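For reference, the structure is listed below as structure tokens.
Complex shown without one protein chain; remaining protein chains in place.
Labels run A and B following the written order; every chain starts at residue 1.
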Amino acid sequence: MATRYFGKPIKRNEDPRLLKGQALFVDDVNLPDMLHVAFVRSDYAHAKIKSIDVSAAREREGVVAVYTAEDLGDYWQPGPLLVPPPPIAGLTFNQKTQVPLAKDRLKHVGEPIAVIVAASRYIAEDAAEDVIVDVEPLEAVADLESALSDEAPVIHEDLDSNLSAHVVQEKGNYAKIRAQADVLIKRRIFYDHGIAAAMENRGIVAHWNAKEQHLKIWDTTQAPIPIQNGLAAMLGLSESQVQVVAPFIGGGFGPKIMMFYPEEVLIPWISMQLQRPVKWIEDRRENFFATTHERSQIHDSEIALTRDGKVLGVQDVFLHDAGAYAPYGLTVPINSQCTLLGPYDVPNYYSEFKAVFTNKTIVTPYRGAGRQHGVFVMERLLDLAAKQLGIDRVEIRRRNYLTPDQFPHDHEIVYQDFAPLVYDSGNYQPALERAAEMIGFHDFIKNDQPAARTAGRHLGIGIVSYVEGTGIGPYEGARIKVDASGKVNVATGIGTQGQGHFTSFAQIVADQLGVTVDNVRVVTGDTCEFHWGTGTFASRGAVVAGNAIHAAAVGVRKKILKHASEHLEAAEADLVLDNGAVHVKGVPQKSVSLGELARISNPLRGAVKPGMEPGLESTDYFGPERGTTASGVHAMIVEVDPDAMMVEIKRFVVVHDCGKVINPMILEGQIHGGVAQGIGNSFYEELVYDEGGQLLNASLMDYLLPTATDVPHIETDHIETPSPLNPLGVKGAGEAGAIPVGALFAQAIEDALSDYDLEILEIPLSPNRLFELVHMQAATKQES
Amino acid sequence: MKPAPFKYFAPSTVDEVLALLAEHGFDAKILAGGQSLIPTMNFRLAQPAVLIDINRIENLFFVREEAGELRVGAMTRHRTLERSSTVSRLAPLLTETMPNIAHPQIRNRGTIGGSIAHADPAAELPATMLALRARFKLASASEARWVEASDFFIDLFMTELQPEELLTEIAVPALPKRTGFAFKEIARRHGDYALVGVAVLLAVDEENICTDANLVFMSVGNGPVVGEQAQQALLGKKASAENMDLAAAAAASEDIDPPSDMHASSDFRRHLTKVLLKEALQTAFERAQKA
Partner (left out) sequence: MNTQIEISVKINGKQYSAAAEPRLLLSDFLRHELGLTGTHVGCEHGVCGACTVLLNGEAVRSCLMFAVQADGQDLLTVEGLAAANGDLHPLQAAFREAHALQCGFCTPGFLMSLLPFLQDKPDASEEEIRAALSGNLCRCTGYQNIVKAVKMLLEESNSDPA
């Protein structure tokens, strides 16, 4: 097989449509007779509903229907638990999932209370203001630390406390090694992640066609197939009556993998009730409250080392903010727990967390999905150790890396995919050396930094490592078919949100079948095209769907060779697939086009021989036994203006290892975007709540997404350590750019402000926060 | 995020606007550039019953020199001011201010009159107008009056503009000789409202003694704040680094009482005011010597 496309920066198939404004996004769907929805949402973080009066709303001209929980009858059910807790001995898990419309209690601001269906969104919003919700406000659980105290109000009345989950995972014996350690460093560490803020908000259009008895749903979901199957069950329809299309999606980043959002459950039901197409498009304000977040953890962490900087063990006890409900189970905190270990050989590990219900929006994975939190803890502990022991920051990492002979490496704890946390492969030191070389780490410390300091400028450098468990199961599938035109159709079940699947998947197929990439049409996210699979999450598209597509392409290739061998009367071994045709090696005039073979294999008369299937089509699946581990190193030089506390990123280097690279152009784009989101998380974005559980900055005016002037040029390089777990040797890359950036900011800013002797143990930072930290540090020094 | 319904008028003369204002007064809102009003309406935080769109009144769009002053029609868009050579000649502080206002897409619609009438304490133009000692022409159906910028801004989003009045014109006196200027702000991101900003006029005589200082801060109070104590620290004194430091210290500790919000604490705003004022005074001084 010639690899003309795999590994090449092929321009994207999907771009022309997107660039011309011709790509279909959910809000572009416009159907005759369509109705529009607005929600009445909770203004309270925690309250009892006394009454809901929708009479004025129902009477408003243009309003077709208004529903409250009461109107839903048996359709009112808490949503499913999407990810049950993994098999970890002794864990506690209190299952609480979101409801379609609040019934008695309001548990977070933005929780839906009533639905207005009207002739236009404008009218629906007018009517939403007509609804009178009478409530008894309750004390809100807004603070993570006090949420478990005896005095805290309990959010879910049938529980004793706000404990969502309690998990302990252990490896070796930390208590024992602690007693033998030369150095113990213990800190309280705070990490707050923000919101995905995809440029496209969520949206759903549902069209129940009573004559066809068919429900078609356009949904901004990362997981159309589970939505199809779940909604069919809820609505009492056969799965084949429900078609879910995830068309072009304007960015996902995690929250669009959350399933059975209240709106997702209600809009199709309303369409069936009213027998009309119904559209709901989330607006930006709703997005801040109604789309899931990721938020904070508070870690009490301790690292034990020898005096030469070798890690003996880590103990980490943390609190995790789950929000009002936890439909996504333990994925986020378990990612934190597992990813903390990073690329390091940590023989003893004690990790315990409590996930806590709060009166805030639900927490589910957002790009990084808790990994940031864990990486931040470990990287900070290593930096503190390096400082205390007088070891260079590069060197302390080098001393603790797992070495290539330690793979596969069993960390003896359980990962989010229920499989043991076993790293399939990795080679960490070359990435570190390369990153240090690219950024000129030692030269900077020896020359540039002191020279700048002499000139009154505060420059700092950081270098951090991370791993990312990617490409987890259970499986994905694909069907590939060669048309009589010679064009190749690929259908897979996952949704796509900008990752370039239309191109990278086409590259895999084009190489197998000897066609050009632009002759491969990829369809993702339409359950009528393919209805087996789970979705796009956990950096798994290229790994799991990519390998399924590879397997299906191999299947089609076999059929092509078989048919061509008969047709051309040549041995399969002598055939070459190239330029849309099959050729006989050395006999250029003997060839047949794939289109012709597709026709031959699908005759109108005659017989398809026993043992043969019609057509050049194959369906196949790929289910990895466990996830594959990508890794990387980020390095950065910053300049801090100690007057204004503004931070300027002078250089940013990423050396990344995600195994074999399908399309380096697309991969680099993924890294750039991830880093930008990491920068946002580290220095710009923060969900600011008051003690009453009110989000104070629910607009893009006040929730600061980084712009083109805030994100630097990012220099990238790649190391390829192929995964042994899949035929393509690929690992996931979607989240990697975002994961270590917080740790990098803390280290580099600390370094730049070394005159002030700061310890940065929190993310996000801001000029204001740096100002406070510097002044607190100065005050502490004065006292002592 | 769709605006509530309103009654819409798009008159083509000022007289029609004034008649509508006389009729609707408190219920009406003037739609100038709309770059602050429309987002507020989209959030339904503002729900005016009547909207009077003044974008079709041609004689509110002008930039000209009149008796050595800069005269600007209230509907003049930010981009026009930014690009105007008349503005840069007569009021270079205004030219220096403009790029700090949001982004080109906003400046293409936003208007000077809208920004002044809105009186957002974080906005650039109210501070710059105050620093430039501008005057505003307020017209109603019964009269027209000129109001000094120093009398115009009253409190948070509150001005001297009465419900039946329309801001039609802005007059900015040209800078006297040996008068320097500077506009500085610190924002979280390019184009954001400032955490703190300063607009400064500084005049010195041949001995570099300060003969005039007009120092205005934004984002540190309920409106643009004049640094009176800081001015006192400079007037009649040498424009030296020491005196500028004293002025900056006086500004931070005496002139302002900045609010704390999620972007900056009161203390940080005081600190930034000090930092920015020093920089701005230095720049203004250098310019004054050459002017």
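For the reader, a short list of remarks on this structure follows.
FYI, a residue touches a chain if its C-beta (ideal position, glycine included) is under 8 Å from a C-beta of that chain, and two chains touch if they have at least 3 such contacts.
From a predicted model like this one, the values you see are computed outputs, not experimental measurements.
One chain is not displayed; in the complete assembly it touches the shown chains A, B. Annotation: of A:173, A:447, A:579 or A:699, A:699 touches the absent chain (contact as defined above).
Although one chain is not drawn, the whole complex shows that of A:67, A:248, A:289 or A:376 it is A:248 that touches it. Among the residues B:17, B:57, B:87 or B:102, only B:102 touches the chain that is left out of the figure. Even with one chain removed from view, subunit A keeps its contact list with that chain: residues 9, 11-12, 14-16, 18-23, 25, 27-28, 30, 122, 196-201, 248-253, 283-284, 497-500, 665-666, 668-669, 672-677, 699-701, 705, 707-709, 711, 713-714, 737. Contact residues of subunit B toward the unshown chain are 1-8, 10, 31, 34-35, 38-39, 42-43, 51, 53, 55, 79, 102-106, 108-109, 189-191.
Just so it is clear, only the chains that are shown with their structure count from here on.
Centre-to-centre separation of subunit A and subunit B, using mean CA positions: 44 Å. Of all residues in subunit A, those touching subunit B in their complex are 121-122, 125-126, 129, 283-285, 643-646, 684, 686, 688, 696-697, 699, 701-702, 704, 706-707, 709-710, 766-768, 771-772, 775. Against subunit A, in their complex, subunit B makes its touches with residues 1-5, 39, 43-44, 186, 188-193, 195, 262-265, 267-268, 271-272, 275.
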